[in-house]
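There's a structure below that I have some questions on.
Here the complex is missing a single protein chain, while all its other protein chains stay put.
When the chains are written out, they are named A, B and C in that same order, and each has its own residue count from 1.
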Amino acid sequence: MIITKKDIPSFLDSLRNNYQVFAPVKQDNYTTFKAINSGSDAVLDYGNSKIPPKGILFPQTEELFRYKVDEKGTHLEETIDKEQKVVFGIRPCDAKSIALLDNVFNNNKYKDPYYLTRRENTVLVGLGCNEPQNTCFCTSVDGGPFDTTNLDILLVDIGDKFVVEVLTDKGKDLIKAANCSDASDSDKEAASKAKADANVTGKVNIDGLKEKLDNNFYDEIWDYISEKCLGCAACTYSCPTCHCFDIVDEAEDCDGCRVRNWDSCMFPLFTLHGSGHNPRPSGKERFRNRVMHKFKYFVDVNNATACVGCGRCIQNCPVNLDIREVLADIQGSEARSVS
Amino acid sequence: MLKNLLEYMGVDEGRVNFSWVSASEGGRFAELIGEVTEKVKQLGPNEGLIAKESGCCGCKE
Amino acid sequence: MQGIETAIQNAAKKLLAENKVDVVIGFENGSQPLRSTPVFIRKPEDAEKLTWNYTCENNLANYLRKKDQKIGVVVKGCDSRSIVALMKENQIDRDKLYIIGVPCSGMIDRKKVADIVEGKEIVEAECKDDSLVLKGRGFEKTISIADVLHRSCAACSYKNPVIYDEMVAEPVAEQSEDYSDIAEFEAKPVAERRAYLAKELSKCIRCYACRNACPMCYCEQCFVDCSTPEWIGKSASDVQDNLLFQAVRVFHGAGRCTDCGACERACPMGINLRILTRKLVKDAKELFDTEAGVNMEDKPALSTFNADDPQPFLVKE
Partner (left out) sequence: MNNPYLPLPMKLVKNFTETEDKLIHTFTLEFLSEEDEKSFAYTPGQFAELCVFGKGEAPFGIASSPTEKGHLKFSVAKVGVVSTALHLMEEGTTVGVRGPLGNSFPIEQLKGKNIVVIGGGFAFTTLRALSTYILHPDNRGDFGDLTVIYGARNPGLLLYKEELAEWESRSDINLVTTIDRAVEGWNGRVGFIPAVTEEVAPSADNAYAIICGPPVMIKFTMPVLEKLGFKPEQTIMSLENRMKCGIGMCGRCNVGSQYVCKDGPVFTRAQLLELPNEY
């Protein structure tokens, strides 16, 4: 099927009757995912959003429950967001990262109701990448510009219209609302041509990386590999697979709420013990833990690499510490083809 | 410098007041506090740097 | 720029070969167009990696605090002021430091470049004396560097390092300091100022890159990480707390901030932070006629006082 670009705003408006619609919106000189008020706000020719759409399912600040303790007893009121959502225009790498987050919030012992409820109520409409950026390296971490993992619908841009690939039932009943017409053969050809032309220039070779990480924990490479890192959280807060969070109470005496905020393993406070001991005292241990978590520990536990190659950590790092160069140094070879 | 910065950022004039008062100047201290309280009362309630919606945290969306 | 680059490389090679320093900290080409990245050179033959161009925007003074090695560092005007300010606070030992001074003609702001090419991706960028040739998919554009300089560099009045062991090129012309941007913001009505700051700080994601990129910010435990008492809330969605965070962070720089602009350049969300930091730099100049880190003699503004200091803040009695 195909849908013309002109019809997109009206399609989004029709969706807004029974969905909360999120789409990329221009803000200053970058795009970010926001709940849109009108279909025309959506911007679809963008590289990738500054902050990943994971923030829709796992917001930076989220209230877990409100509580009030008075003579009559303790009143707890959990606040789980049950609204139906559509994320329109999500890139394949971000959709894949959501599949990785499912392993975290649904581990072998516990289920996180906040994330999982939203996850069930969200339809992901993907937008293929015709022009991957030079920081992208999704093909190196078994992803791709038109990868359909975890998407309900994939749109392929062929000029003034999109070829619509419906992938799941959720996608099927969503697309009913749009007035699509059938895709002609030329449309289909144009789509496969777009898919073929999209080439991802950034590459990094991660075969054998996990085995190397298995036994290079005490290697002195870690002493200098993160020397220039400032220890801020720009990379973790712009990473679609980062899931660490902090829990704090915000209340006046016994009336308030318990809130969950994004947290970063790059901060010393993250692992500081009450006794003052810190198992990861300096930037070296923290950076090593970040790389180990994504390319070894996560693989050990979930048999998947916790990186989708979106390149946001490369774009947002104030000192341009490039994860592809880090991985290449660990692999021991200078064979990093960085454009 | 602190007063300049706070007023620059949007705190109403007159809400931030400084004065040197020695421990022995009891009378002047009382008078001063009276003046400042009066001035702040006229300014009315301080609705903060931005209009703060209800709710204790980000839970107002 | 080419002459400066070779001069830096030779200086570094000599220092390392003669074992005068253990490491030379400078810049090498970044992993993408229009980017450079700090590098730590320990062997003379690696010195060719050192480069110098209009993208060496990080303040390397950030890596010099409390180091016991002998360090050589490539320093532009604003970095040198940070070094002087840090030396006055005993964070840097002068005789363990060899300063390679570089007169700086300003660093470009990638966000401004992105605006000009409407966000299209740049595949290759080349510098031809004072203009930039940008190549991307299906377009090529030449822009003058002066139009895309960082705000801090465009208004910079200390392009030449104020302290150095060796200067690798001829000093460039300086321009006088002007605080018209701050004066203009001061003149705005309170409501407009509040609205502007609230809009800017609503973008904040509390990654603390501004704090970590600033050479003057080196507290063991930052007030943000305190839980007893919890000075400010931890959630980034509370704009009031974001404003308070910036107010307290910026005030720690009163009389110490050298207006190098590293905080604004490090911010991934592009928040205009210098509208706050320069207010304190302007006050330190107007009230006490001091500028941070310009020479080794005068003390930071708030570490000293004299009888005729102006006191406009007192309650009129």
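Keep in mind that, in the parts below, a contact is a pair of C-beta atoms (placed from the backbone, for glycine too) under 8 Å apart; a residue touches a chain by one contact, two chains touch by 3 or more.
As the structure is a computational prediction, the values presented were derived from the model and not from experiment.
The chain not shown here makes contact, within the complete complex, with A, C.
Considering A:K6, A:K109 or A:K176, the position touching the chain not shown turns out to be A:K109 (whole complex). When the full complex is taken into account, the listed residue touching the unshown chain is A:D300, out of A:E83, A:E189, A:D223 or A:D300.
In the full complex, subunit C contacts the hidden chain through residues 227-228, 230. Contact between subunit A and the absent chain runs through residues 64-65, 67, 69, 73-74, 76, 78, 80, 104-105, 107, 109-113, 116-117, 217, 243-249, 251-256, 258, 263, 265, 270-275, 277, 279-280, 285, 289, 292-293, 296-298, 300-301.
We take it that only the chains that are shown with their structure count from here on.
Centroids of subunit A and subunit C (each the mean of its C-alpha atoms) stand 31 Å apart.
With centres set at the average Cα position, the gap from subunit A to subunit B is 43 Å. The residues of subunit C that reach two or more other chains are 233, 235, 237-238, listed in rising order. Touching of two or more other chains is recorded for residues 61, 250, 259 of subunit A. Residue ranges on subunit B touching subunit C, taken from their complex, read 1-6, 8-10, 12, 17-20, 32, 35-36, 48-50, 52, 57-58, 61. For subunit A in complex with subunit C, the residues that touch the partner chain are 27-30, 46-47, 50-51, 60-61, 131, 133-135, 224, 227-228, 230-234, 236-238, 246, 248, 250, 259, 261-262, 264, 267-269, 314-316, 318-322, 324-325, 338-339. Remark: subunit C residues 185-186, 190, 193-194, 197-198, 233, 235, 237-240, 243, 247, 250-251, 254-255, 276, 279-280, 283-284, 287, 302, 313-315, 317 touch subunit B in the complex.
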